[in-house]
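Apart from one protein chain that is not included, each protein chain of the complex appears where it belongs.
Right, chain A next:
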Amino acid sequence: MNRAPEQYDSNAEVPFAPARAADPGAARPMPPGSERAEVMGPRDGSRLAAAGAVPSAEGPDAAVPGVPGAGDATAARRTEVASTAGSRAGRTPADPTGEAPSVPAGLRVLGHGEWTGAAGETLPQVAGFIGSAYNPLVVEAAERCLRGVYGGPEAADPGRTGGTAVVVGSWSGDLGTAHALHEAVRTGRRVQPLLFFQSNPNAVVGYVAGRWALRGPVVCLRTAGPGPAALAEALDAAELLLLDGDCDEALVIAADTGRTPDDPGSAIAVLVTADDPATGRGAP
């Protein structure tokens, strides 16, 4: 699937939602992240060093991540369509000096990429997705990872991508979309039809998978914690998929929208395979 030209004016379309004072999530106490036990993980107990990262006492729903506040001109500018479709092709794939994140025993890293918004970078918009930073975050991390591995979709090896799963973990979820939708319904405004296509987290995975012809399983998780904890949980799920045999490789993405309007959030993507000498799987 070729990348479609930008066809939507996201600023014109999106009913930006102000933070809701009565947001039911705002009162949410600490999620059960820091006490997560590992039923599904390998029994050797090998974990990410950072997997025990303790989330903030406020849940991710407390702010309106990825959605600028009404009238916030600075924030509004950040969500403008920030690049043309073609600009992605010239983007540096992954920070070549960046260290790969550590992964649980049984997995081996084949590539990685992340988007942190460092150095004033603007998050590229994704055709067909509006408003929320969540979907552009997932796409950008995936692009940086896969470009680092393959160079570009045209150069990707279909023998590998055909057996590549996509597992996305997110603590925040796509709250930008959820809030935009909720506000439109609450205030009786017209609901943007485009929100339908992004009303679940699988849709953006379909975008990435279509672009890179990834044909393994698609799994989306709402994780118990953000950042490293989200990645750890998604890697756990990927490790089981690889062991179980429904894929040979897995593109594992952790994406969390930011907690304030000025913070679009961050995302990391890691391409992993099974590292199991006993079965020979995971051999280069």
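Remarks
The working rule: contacts are C-beta pairs under 8 Å (C-beta built on N, C-alpha and C of every residue); 3 or more make two chains touch, one makes a residue touch a chain; residues count from 1.
By our rule, contacts and distances are computed from a predicted model.
The listed options are "ABC-2 type transport system ATP-binding protein", "Nodulation protein E", "TrmB family transcriptional regulator" or "Nuclear pore complex subunit", and the UniProt record of the chain not shown names that protein "Nodulation protein E". The chain that is not drawn here is touched, among residues A:110, A:130, A:146 or A:241, by A:241.
Of the candidate positions A:103, A:133, A:146 or A:209, contact with the hidden chain is made by A:209. Seen across the whole complex, the unshown chain contacts chain A at 1, 23-25, 28-29, 31-32, 36-43, 59-61, 128, 158-159, 161-163, 165-166, 173-175, 178-179, 181-182, 184-185, 188, 190-193, 195-197, 199-207, 209-210, 212-224, 233, 237, 240-248, 281.
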